[in-house]
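After the structure tokens below, expect a handful of questions from me.
Omission of a single protein chain aside, the complex is shown with its protein chains in their original locations.
By written order: A and B. Residues from 1 in each chain.
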Amino acid sequence: MGNLFEIFIGSILDHNIALAYILGMCPLIAISTNLRNAKGMGLAVIFVVTLTGIINYPIYLLLQRFDVGHIHLLIFITTIAATVQFLEMFLEKFFPKLYNAFGIFLPLITVNCVVLGVSLFFVNRAYSFAQTAAFSFGSGVGWFVAIVLVAGIREKMAKTSDVPRGLAGRGIVFIILGILSLAFVGFTGMASIQ
Amino acid sequence: MNRHVKTLVFVIMLGAITSGTLLGMDYWTADYIAANEEYQVRSAVLDAYGISYTPGNVHDVYEERVEEIVIESNGVSYTFYVDREHGNVSFGFEGGGVWGPITGMLSLEDDWVTIRQVRVLSQSETPGLGGVVAERDYLAQYVGVVFDEENGINVTHSPEGDDSEVDAITGGTRTSNAFQTILNDTYFDYKDVWETYMNEGDAS
Partner (left out) sequence: MKLIRMKYTKWFNISRDGLSKNNPIVIAVLGICSALAITNRVDNAIAMGIGVTFVIVASSSVISLIRNFVPSKVRMVTYMVIISTFVISVQMFLEAFFPNQASELGAYVGLIITNCIVMGRSEAFAIKNPVKYSIVDGFANGFGYMFVLIFIAIIRESLAFGTILNYRVMPEGWTNWTIMAIAPGGFFVLGMFIWIFRELSNNFEEQV
């Protein structure tokens, strides 16, 4: 069980999927303009990443039986798209409130490379089912932490800082991300997730 | 309803065409890819033993100079590529890097602890960072490194170290660590299998 906890913590800090592996940057930069949206998108990512990780795992085991090699990437993409589509319909029907809260973020997630990245990573690291679940959840949380940190800083900066005109908007986000990812370098070697 | 049917038909057709394309490509290229991989394995082994060859005669030279010993242990088969003349030995390694699997060949002196050559055959690490792991200049420093009986080899950032240590890759700490784990795990696995096999051989 210690191992599961280590994988979970490691995938949030040491192996943060956004700040250490630099995945899912496009939505992170686009949606981190305010804290509210960032939280919505972050939560949606946690949800979808965990779900698709858990769904893709048995599918991958099944695929391994037939030794189809290159096809697994294509299957993962399809599974992710289907899961998101299904989730959207499900939420709309049964939890309209939740759907209104992060419904608009769901279609965007299909193209978030974090989701695909997590599915490819568990294959590469030969995780067990429990480890895959811990890792998927941890990675989602890691991305959530990253986007909320960036959005919080951006929101404060919009009120207090005098950013040069050329850097305003997305330019400054890179500088923020640079400093944050530098800080996360400090976690290197803290937890082993292999 | 018509719209849904159209969408469904489109998705099915798209899936059929794309997987068909991939399976067709796979079928068409599989033999060539297998031949290329065999060539790479054999040339890596011959390079490690310092045997000269040309692309034309690699298979003949290989058959003549190298003996493949396959040992079954716990349902897994281990292949050893042994130099008929000098007793040097090689075996393949495979494991997860940071972004994807890393595979290659590890060649040892006949003392089973000194590295003759490490060759990476395929990897998908970030080019320029972890990807350095496949570059010959980087791998050259593994030559002559000795596996410690307890800890195997050690990747380190310190400039001076003993002869079981190699440099980590600048900016590729995770890949370096993963590579160290792969080499050590493979080494001890194969060593165990080989020793059991030799002892059984002596007994009979």
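Details
In this text, a residue touches a chain if its C-beta (ideal position, glycine included) is under 8 Å from a C-beta of that chain, and two chains touch if they have at least 3 such contacts.
Note that the structure is predicted; figures quoted are calculated from it, not measured.
Although one chain is not drawn, the whole complex shows that of A:58, A:96 or A:169 it is A:169 that touches it. The missing chain, though absent from the display, is touched by one residue of A:4, A:22, A:55 or A:98; that residue is A:22.
Touching residues on chain A toward the chain that is not drawn are 19-20, 22-26, 29-30, 33, 70, 73-74, 77-78, 81, 85, 107, 110-111, 113, 116-117, 120, 154, 158, 163-175, 177-179, 181-182, 185. Although one chain is not drawn, its touching partners on chain B can still be listed: residues 3, 6-7, 10-11, 14-15, 18, 21-22, 25-26, 28-29, 32-33, 36, 39-40, 99-100, 121-129, 131, 134, 170-171.
As a convention for this text, only the chains that are shown with their structure count from here on.
Distance from the chain A centre to the chain B centre is 31 Å, each centre being the mean of its Cα atoms.
Within the complex, the chain A residues that touch chain B are 15, 21, 69-71, 74, 78, 120, 124-126, 188-189, 194. The residues of chain B lying in touch with chain A in their complex are 15, 18-19, 22-23, 26, 96-101, 173-174, 177-178, 181.
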